[in-house]
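With one protein chain removed, the remaining protein chains of the complex are shown where they sit.
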Amino acid sequence: MRNIVIGQYLPGSGFFYKMDPRTKIMGVIIMMVAIFLLETIVQLAIALAIGIVLMILGRLSIIRIARGMRPLFVLLIFTFFFQILFNREGELYLQESMTVSLSSIGGIILLTIIWRLLARFKRFRFFLLLAYLVGIFFAFSLLTYGYTFTTFTFSIYERGVEMSVFVVIRLLVIITLSTILTLTTKPTDLTQGLESLLRPLKIIGIRSEDFALIISISLRYIPTILDEANKIMAAQASRGADFQQGKLKDKIRQIISLLVPMFIIAFKRSEDLADAMETRNFVPGMKRTRIHELAFNMTDAFASLFILCSLAASIVLRVL
Amino acid sequence: MSYIEIKDLSFSYTKKRQILKNIGINIEKGEWIAILGHNGSGKSTLAKTIVGLLEPGAGSITVDGIKLDQDTLQSVRRKIGIVFQNPDNQFVGVTVRDDIAFGMENLCVPKAEMLERIEYFATKVGMEKFLDKEPASLSGGQKQRVAIAGILAMQTEIMIFDEATSMLDPYARGDLMEHIKKLHNEGLTIIMITHEIEEALLADRLVIMKDGAIFADGPKEELLKKPDLFQGSALELPFSLRLANQLTGAGFEEVRGYLWESAFRK
Partner (left out) sequence: MGIRFQEVSFHYPQNQLTYYQAIANITLDIESKNEFICLVGRTGSGKSTLAQHMNALLLPTSGTLEIFGTKITAKRDKKTNYNSLRKHVGLVFQFPEYQLFEETVEKDIMFGPLNFHTGIDEAKEIARETLKLVGLDESYLNRNPFNLSGGEKKRVAIAGILAFDPDILVLDEPTSGLDPRGKTQMMELFKEIQDKTGKSIIIITHDMDLVYEHASRVVVLYDGELIYDESPKALFKREGLEKYHLQYPSPIRVLKDLKERFDLDLDIYQRNLSDAVTALKRAVK
């Protein structure tokens, strides 16, 4: 069986991999604060450029990171248009009167059909969406024939363009930061880093060790449970359970036929696991040593220095 | 006093049905015993009581002079390790290395020593090349071997195998049995719980359980000679002995003798 990787972790060897997960987690948080302090597109563009240089130095594939961000493109597009449409400050760049008429609605329906038909070219999904949105714009502005329901004005202002670019770059930088973290840190190291960072919570009675153990056991069992869900689904499908079709009443029963075995097996599993842990002298809350000890090394020291300098720089820029 | 003493042990979940009835077994250091019983005979319940997962209703368990109770639980568990039936449900770590380390972490073994012991015991069960592998990429037999290494690394003296081979294919099963033989030769006390007679025959001594009670207990050669031992039970002699038992009458002494001898050959 192939190794099933959870999360986005991709084995590699650059300096990002050599860093202590604590440095990386804290680093991402501090850098995000620093990014939010920046005020102009130029400053942000410089930050993005520095980020790209760091990624190249850290031997990370930019293409791979971009691919990891793909699911968030929709969010980026939405933010972009939101800013452009609703920010009405500064100089007016473009003003177009839009008509909601029979012909424009017809045109939009036609566009939507074409767009959905082309949707199977998944590779061009992003461009198709853009083309679709531009199409809608022209449909409203050019197709004025037929009965007109209402009209409105579509306008783009200087500040709107600026802000949309600004917000999109800021989002891009932030997403890139967190992608670097998840791409270069094993889920186990991530939990351990969090455990270590959350240790002060002991004061209010939350034990970060327990929390970390729970996460690491969950990580270990996710592939097993997925595999099992798959088998249960196949077993019930063999008894004629059709999960795609059927009436609502049948569907509910079929979903129950999946959930009940999954829960029963999971309960049995957790009981067995508790037995196995207990017989290996595990006592909740007792002191344990750890095979993975986090170590702060030279790379971390440099990284921390760099991160603090960046924060200082953005504070200075903000204040000036 | 024996190394492990189980005296008048009883256990039940409900008043109606007694799962273990007055079990008494003495086990010496370095012995290899097989506890043989049909499905539902109470053999796995017995294993769970010995390692303190279930509290007996009556009777006592003493291991190396320590009587098992709430206060001594952890020190008894340091001496006894148990490998369970389902390879997937006892793999705690995210990788082989982490899983072998788990028990040692609980015993507060220092990191440097842990790494040393992991290397040593992983090699012992032939898993040294898999230390960074995740359980999803291991076979059932490999997972069971990792479980053994994890227990050995805790410097356990007694190992219980609770139907540890029943979810493996015959090849992995044979492989695991070879590892158990090796461990026994190195002085480990082994308690093997099974319903497979072929596996039980590798032990020195058989304890046969039936409906929650001990039905027979003794050296295997002696026990298996009783003609009605498995009569009316869900268990069965191995094919060679069933064949030998059918060859009654004169002229077959030599063949019979050979079949007996080969059945006990390890």
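In this document, chain identifiers A and B correspond to the written order of the chains, with residue numbering beginning at 1 in each.
The rule we apply is simple: a residue touches a chain if its C-beta (ideal position, glycine included) is under 8 Å from a C-beta of that chain, and two chains touch if they have at least 3 such contacts.
Note that the structure is a prediction, hence the values are computed from the model and not measured.
The chain not shown here is touched by just one of A:58, A:106 or A:261, and that residue is A:261.
Note on the undisplayed chain: of the listed residues A:13, A:230 or A:270, the one touching it is A:230. Here the missing chain is touched by one residue of B:54, B:216, B:229 or B:243, and it is B:243. Residue in contact with the omitted chain (choice from B:30, B:57, B:126 or B:140): B:140. Interface with the hidden chain, as seen from chain B, comprises residues 38-40, 139-140, 166-167, 169-172, 195, 197, 233-236, 238-240, 242-243, 246-247, 251-252, 254-255, 258-259, 262. In the full complex, chain A touches the hidden chain at residues 1-2, 4, 227-228, 230-232, 234-242, 245, 250, 253-254, 256-257, 260-261, 264-265, 268.
Throughout what follows, only the chains that are shown with their structure count from here on.
The distance from the centre of chain A to the centre of chain B, each centre being the mean of the chain's C-alpha atoms, comes to 48 Å. The residues of chain A lying in touch with chain B in their complex are 1-4, 187-188, 216-217, 219-220, 223-224, 227, 268-269, 272-273, 275-283, 286-293. Contact residues of chain B toward chain A in the complex are 48, 51-53, 74, 77-78, 80-82, 84, 86, 88-94, 97-98, 101-111, 114-115, 118, 133-137, 147, 150-151, 154.
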